[in-house]
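Here is the structure we will look at, set down as structure tokens.
Excluded from the complex is one protein chain; the other protein chains are retained at their positions.
To keep things simple, chains are lettered A and B as they appear, and every chain counts its residues starting from 1.
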Amino acid sequence: MNRSKFFRNTLILSFLLVILVIIHMQTGEVLLTFSDAWNGLFSFDELNQSQVIFRELRLPRTSIAILAGAGLSIAGLLMQTFFNNPLAGPSILGISTGSSLFVALALMSGFSLFSSTVGVISAAIFGALIYSLLLLIFSRFVRSNVSLLIIGIMLGSFTNSIIQVLQSYTDVNALKAFTIWGFGSLQQVNFNQLPTIIFCFLFAVLLLLFLVKPLNTYVLGEQKAAILGVNIKWVKTLVIICVAVFTGLITAYCGPIAFIGLAVPNIVKIIFKTCNHWILIVASAMLGAILLLSCDLLILHLEAMIQLPLNSITALFGAPIVIWILLKNRIHASN
Amino acid sequence: MLRIEKAEIGHRSSLLEVQDLQLLPGKLYALIGRNGVGKSTFLQTLIGTISTISGDVFLNEIHVNSLPNKSRAKQVSFVGSTFNGIENLSVFDYLLLGRVPYTNVFGLTDSNDKEVVDSIIQLVSIEFLKTKFTNELSDGEKQLVAIAQALVQQTKLVLLDEPTAFLDYENKWKIIELLKKCTGENNLCTIFSSHDLEIALDKADYLLLINPITKKLTQVATKSIKKQEVISICFPSL
Partner (left out) sequence: MLSRLYIYCAFLFTFFLLFSCKEGEQPKSTKFNLFSAIQHANNFKLIEKSNYTELQIIDPEKGKIERKYALLSAGQFPLLAIDVQPIHIPIKGLIALSATPIGMLHKLHEISTIKGITHRKYVWNPTLLRNIASNRVGEFENLAQLNPEKVVKTGANVLVFDGFGSYPVVEDKLNKLGIVCLPNYDWRENDPLGKAEWIKLYGVLTGKVKMANRYFAKVTKEYNALKKQAIKQKNKRTLIAGCLIGDLWYMPAGNSYAAHIFHDAYFDYQEKNSQGTGSVSFSLEHCLKAHNDASIWIDPGVSSFQALVRVNPKYRFFQAFKTKNIYCYSHNANYFWENSAIEPQHVLSDYIQLNRGGLSNKKLYFYQKLKE
């Protein structure tokens, strides 16, 4: 892809993103002014309703939509390149579910340390880490893309059942935050949690910087990457940490959001037609944010008629993409 | 260039025994042997991805296993028997990946890297492929491009595992001709494994023959050996 085309596409994405952020921020019962936003952030007045709405409702919701969309898409991209499998993604391979399991365990443990913000995030990341490792081990034994997918789905269903069993056996009060998880939601994040979330997100982005070069060589396969001087063990560790932080963080606050991580990188590859991960990562992050903001806007606007869970909307465009990839691979194979 | 001292080669059990062997720059070596006799294992031992069971491999007098990944990648390159091409990866970008051992931690390439790629493109005469996507090339073109990437890596030791296995008659000759040309011009030490005795006898400077019965690897100059003798060493059951 040539430069001008790349800049044009990036410009379009950035423009869309900015527009959507503004629309998303202004979607609600009250029209906010710029001063509401400014004061809400820097000279917050608890009794001013517009400021409260901006600070406690709109800002967290828009922020988490951006972060979740971007984070899950990047995690999906990392996994797709790493497993050399276009069907990989955090939700479809069961990593989000693994993360949920550990959050459930943390919340039910009854220790206040575990059910604090930091405790929940840590549990979610730890769960994602363990499930990524499990997948890594399984991927040693299966060659086919579809087999890995099936293993991931089985892992996810298995874990979901464990969660359901746990839920039926525990005090519901302890699972307060857990109830709507299955659906995915962008409403749970509070303003005071944003700094922690952003910090963890930036930490993962920092690790990501060191992954771009190895990922570019991973496109050629793990063996070729090794021959080109890439330290495979180090890359594996970094990829797993990165995926775990992105997925765990977002799962902790939004529940397992399906399909975004799988669909977005594939769409980006179609638009940008490149294997350069500098471009792929930036574009996936932007498109992921755009898609999740759009999904949430759809939810907000359809609210009066029908209350849709986030996952039903993301699946709406995610599932066809999986089928499309499978069909495309089949056509390739038969050629 | 490359020196092997009394090495036993294999994954877990010994597959192949190499007495002292010294390979020189500027020479093209053909590795000949029956299927399963350990040709690929031998090549992988030379890159250091498989360790020897006993004995040592030295690259420019440094033990291969003690080399850090990055400096090893500057000294040895490897081409497999097939390159399937990769969706959305252009030939130019693919070749640029050969510069990975030379770039910084973020993998950013500079104008020097691009010049190297351009010069190799000229050397291999694939200007017309530069902007194409690698998955859209023909088999012969793919193999050319894969070899070009190894050249972009600018290593003195170039290893090729059956580079001509999936090519037609014409392309087989072209590829090996190209290897010979680059080996001479850039003073490389090139080893390729092959089942095409005619080509190997015609183009290679030396043959590395593996006897499946004694499991020993011997080096012979091409000039001093006939096809029939090669067959009797490598394929004794014929």
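Just so we're on the same page, a contact is a pair of C-beta atoms (placed from the backbone, for glycine too) under 8 Å apart; a residue touches a chain by one contact, two chains touch by 3 or more.
From a predicted model like this one, the values you see are computed outputs, not experimental measurements.
Engineer: For the chain that does not appear here, which of the shown chains does it touch in the whole complex?
Structural biologist: It touches the following shown chains in the full complex: A.
Engineer: Touching the left-out chain: which of A:Val52, A:Leu134 or A:Ile325?
Structural biologist: A:Val52
Engineer: Spell out the interface residues on chain A facing the chain that's missing from view.
Structural biologist: Touching the missing chain: residues 28-30, 46, 49, 52-53, 56-57, 171-173, 175-177, 179-180, 183, 185, 187-188, 190, 300, 303, 307, 309.
To be clear about the criterion, only the chains that are shown with their structure count from here on.
Engineer: Could you grab the centroid distance between chain A and chain B? Build each centroid from C-alpha atoms only and quote it in angstrom.
Structural biologist: Comparing mean C-alpha positions, chain B is 42 Å from chain A.
Engineer: In the complex of these two chains, what residues of chain A are touching chain B?
Structural biologist: That would be residues 209-210, 212-213, 216-217, 219-220, 223-224, 226-231, 269, 272-276 of chain A.
Engineer: Once bound in the complex, which stretches of chain B touch chain A?
Structural biologist: Interface residues on the chain B side: 47, 49, 69-74, 76-78, 80, 86-89, 93-94, 97-98, 100-101, 103, 105-107, 133, 153.
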